[in-house]
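What follows is a set of notes on a single structure, which appears directly below.
One protein chain omitted, others in place.
And now, subunit A:
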Amino acid sequence: MSASATEPVDLLHPSARSLESPEAPRRRTGNTPRLVLLFVLGLAGLAVSIVVSIRIGASQIGYPEIGRALGWRLGLDVEPLPRLVDSLIWDLRVPRVLMAAVVGASLAVCGAALQAVTRNALADPYLLGVSNGASTGAVIVVVLGYGATTLGVTGGALVGALLSFGLLMVLMRRGGLDSMRIVLTGVVVGQLFAAITSLVLMASGDAEATRAITHWLLGSMAPSRWDGVVVCAIAAALGITLIWLCANALDGFSFGADTAASLGVNVRATRVTLLIVTAVLTSVAVATVGAIGFVGLIVPHGVRFLVGPLHRVLLPFTALVGAIFLVWTDALARVAFAPREVPVGVFTALVGVPLFLLVLRKRGEL
């Protein structure tokens, strides 16, 4: 026994709860500094990715032009760009790249949250069927002939997504929200709306509508404009923060609802909150840019492999990596077959599948 030891304290006894943290300078333990550094580096990486990818596209833009467009708007003393170039940068490229970052972050975080809530490694943001609801809404708007305006499709998709989520919640209003029920009800709702979409498309027999919808279904950043970016960014900021505040509860779900409840997690309230937040975030994203697949599935797995499964750390990194991933895949979608543009959803899958396999291999699951 060391001589300095005073009364031995049993740290596992309730009486030890009144202990204050040792007055020693708050020891930031473990690998916190390393993680903070990594996160700051990641943010820098995102910033660089955004700037670089603004340049990339069917029409090449130089950094000086980007600088001038930005500088002029900040009121700096720079010569304004010609209208057309300025519009290309400021009204098309910049919102598009920012939209990719915002949507990438939202989808990835929703995927991570749903994987924890349903304790299902294959869960992704479209598990709840909201993307099918969004497609139905979009198709109906296009077939009815209001598809010419972007807002028409977006609005229709948003209404459809929220309707399908409403139906999901109505179906689940009785009984517990256990993982299997969420998954199965999501499948039921999703299939119902998928069938309605096909029915409407077939009944209308409009080839143009079918083509437009196919493009939209795979997801494309092309229709991104500033108003959409602002809406998505606000939703993402609020939603991701709310999900992050549930991080401890998400960890608690690791061993099922009873263990979570015994750890002081209000299981039902947490599940309802997370379902609503992920559904709204996904609906807003899908309504604007279509159902971009794979981001919400693979990014959380990849990040879990890098920083571990504790959601407090996992969620911010998931948002960051999701944003960077979608910024780059969208840049790829713009130039791979330029001047023809490929839906970004094609590339998220093409790039995502090998990455997913790699992660599974490394974890020894395949």
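Definition applied: a residue touches a chain if its C-beta (ideal position, glycine included) is under 8 Å from a C-beta of that chain, and two chains touch if they have at least 3 such contacts; residues count from 1.
To be clear about the criterion, contacts and distances are computed from a predicted model.
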| item | value |
| --- | --- |
| Protein that the absent chain corresponds to, by UniProt name, given "Iron complex transport system ATP-binding protein", "NADH-quinone oxidoreductase subunit NuoF", "L-lactate dehydrogenase complex protein LldE" or "Hydrogenase 4 subunit F" | "Iron complex transport system ATP-binding protein" |
| Selected from A:P33, A:P80 or A:G308 as touching the chain missing from the view | A:G308 |
| Residues in subunit A touching the chain absent from view | 10-14, 16-17, 19-22, 24, 26-27, 29-30, 32, 119, 245-249, 251-252, 254-256, 258-259, 261-267, 304, 308-310, 312 |
